[in-house]
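In this view, the complex is presented without one of its protein chains, the others remaining in place.
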């Protein structure tokens, strides 16, 4: 008998269901003696022993469905070792559930925080296989994560729609794209949508440069300017602050997010009307795009192969176009940022896109 | 020789180009001796005499294109009669352009404000035919306006995406839909998207009712609640204020829009995490949906017929499924609101949707 | 106790689930004592007594889902009265199931054939309420059917895509749109997609006219011609044949469908390369569009109202924008064709669209 626990953790994204379907189909075409324990709402389900017994049929027809049939929750890594009010050590609780159910392994789908906890469980001796899930594509050790391309598609569609209305009026438009720490989604969507200015957490901006770009466009007879701005975009000044100082500054900010702050600054410095669009959680929603479905299915099948071979302690990854495995200890806790000097950024600058950092 | 002036005014929307294409194709399949003057950026072009000479070819291939090839601007009706700093009377300026170019008629595409000015020009003796353009579907005298169904599609798509991510987490989601004065888009998109609570300018809400609905849903085991909220949604208290008082209150509001205000109130009264999505101007953008293209093409063709028959002073409209004409004086300046007692609202309440007004 | 049987019959379409959800939500917000019997695969389920007991929860989350959770089948009206090989009279069998389960009424969702059988059951004394489902919008007594607008959207999207590739090459493109007897979908999609020639079952075409239109376009410098052709498009010659003769001719046709026949004729008469697209059953598939969801929800709620009021023997319909009821006996067996003389066709001709009937 093969007993597999499965959970999805962190912010949800597209193709979580597609990936789990891949794992289950991959295992169940080879073996009949499989029990699948679906833990509810992420690590919480593992901690408190909340799960459903699932059959292959539960994974049929979910390839195209957004969200996760298991539910998810954010469970901060830092608190995993901190006992609850009632004295519960969450790591011990998870181990307890694992051993009590006599599981052969855990399949864990998640992003950066999730991988830290997954690696911790590995260190504690549990058999773990993980899948790289996040719209942010910021996981170290893999060229791609599922959810990313779908999020890019949605953010791009938003910019596209703004483009047509932008040509009718003479305005500045800000589209706030998801990404607090990394800017991959903003970078791709910005280029795909033909944004004029792209602001990323990795490349601090100067509001004067932004104003200059807008005014130069006006002089060149362009009616509008479109900014694709990551949630975590940061000014050069703020980038000099210490982390703690910046957090305090953010907490006091009178705007709900960066887009609103930028809008006021631009309105003041350029005298242009500014309009804001915040697609927000739509970027995590809806059916996964074809790319993500193929990718999630492949990593799911690969995870099945690892489990059938009893190869544990790995994240399934894509490297140079091939699906492969990477030791968890190598990837956990590391973020993959946009490198301001990478060729992609250079190509973007070459076609005249401004990153707000220089004229 | 037939000399036609054409302009698009007010907030832009989908199918403006489709409608103009219908007008021009409809006229040019009948007559060869046509000159088309495309005024730039709405009434502004007529006031200052800015126009391009257009040929049928300019209207080819624009059926599916969003925005307006003529550009548009908001030109407040109230200021039309107020002379400029340099003493320019704008109404006289428009008449001057009209007579100087020896126009046979003006084709004007716009919403409520646009129609007031169009009717004014009619009263001044100009030949005018108008087309009902607005995402709000709030024009009196027509069952439908083009742009409306496309905006509903986009807002619905937004709610759909939120729905899939909502099922993964346990949260309240607010989607802020366009509509400051009327709630047609929010009502349709809310129902199409399966929103649990729909807030319209025409039906003031009680925050206690909203909290109650959310908590009842939680008790019934539903993880999430989705609110489709019109920009102009208003509380019962605020609805009692005088218009001026309310405007002053709004001006002091610390939130950029109603969604953010509601979010804080809900967070306080229900202790739920709330997430906000503001699709904003995306609702005016992109290619028109099939419905709008058909509708816009038909009203365009009808406008062509009126012009060929020298029937002026009408808005082209849809009534009971037929394309027809309505005297401008009957429609100008009147808004078509959502009637809180209409059968549509009753049907929505019947299937359990809350409008925040009663339990 | 209120016992409701429900079935979906005939070709499937979008918004069947949305409509059933509307019925069930509408009833269950008013009454707790409801039993819902979902018959499987259309009338077949009623005949053979195959059903599932369904709860309101089964209808939750299906608003946006295509297909039908009950399954469907085509059950020719003509055979309903003909005993089976094993002597089963199907009408009696249906009555038997109805009375055995002690049903209060049947909710039947379907198109033309379905309504004939529904009316027959009504005549036999059963309580019946029907909902107008078909992509064809060919039901007599209602201005609209659900499924129609979604099918138009999909066919339009097909023509849109062809349009962009058509501009690159110098070719003739045929898009074969669903509709064997009526041309509503083809007419709407053809106009929405900017087709140059639209061929409908109701307006027989002359291949010489088609060739002429194509050659005139070539002379006018247009690279391509796009034809939106209904499956049941028919030549003037064939339209003169007796029904039986035409059927025989069709059976011998060496092409799988009209598009392939036309392609060869056009290739011969114009010497142009022709490309064919057959979207086929995609036109019935996928999530319903916003329009259909709203419409289906409304007719569902109205059906609930009728049931709660014990008003039976009606089809729920839309007339002049209002949801209303129509006696089944008035509508059963009648088709709503495209009237070749209606204003819509005239508007289309006015903007230069050819229907292949005249130059």
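Chains here go by letter, A, B and C, matching the order in which they are written, and residues are numbered from 1 within each.
Going forward, a contact is a pair of C-beta atoms (placed from the backbone, for glycine too) under 8 Å apart; a residue touches a chain by one contact, two chains touch by 3 or more.
Computed from a prediction, not measured in an experiment: that's the story for all the values here.
Partners of the chain left out, restricted to shown chains and counted across the full complex, are A, C. Only one of the listed residues, C:90, C:284, C:302 or C:336, touches the absent chain: C:284. Only one residue in the set C:2, C:28, C:162 or C:227 touches the chain that does not appear here, and it is C:162. Summary of contacts with the chain left out: across A:123, A:143 or A:238, the touching residue is A:143. Although one chain is hidden here, its contacts on chain C can still be listed: residues 8, 12, 16, 41, 65-68, 71-73, 154, 157-158, 160-170, 173, 223, 254-256, 260, 275-282, 284-287. Hidden from this view is one chain, which touches chain A at 21-22, 25-26, 29-30, 61, 63-64, 143, 149, 152-153, 156, 160, 163, 167, 188-189, 191-194, 287, 289-291, 293-294, 297-298, 300-302, 304-305, 320-323, 343-344, 347-348, 350-352.
Throughout what follows, only the chains that are shown with their structure count from here on.
Chain contacts here run in a simple line, from one end chain through to the other with no loop closing.
Counting the residue numbers that touch the partner chain, chain A and chain B have more than half of them in common. Core chain by CA centroid proximity to the global CA centroid: B.
Farthest from chain C, judged by the mean position of CA atoms in each chain, is A.
The copies chain B and chain C differ by a rotation of 180 degrees on their C-alpha atoms, rounded to the nearest 5.
Centroid to centroid, with C-alpha atoms defining each point, chain B and chain C lie 31 Å apart.
Mean C-alpha positions place chain A and chain B at a centre distance of 35 Å. Multi-chain contact residues of chain B, defined as those touching 2 or more other chains: 160, 163, 167, 287.
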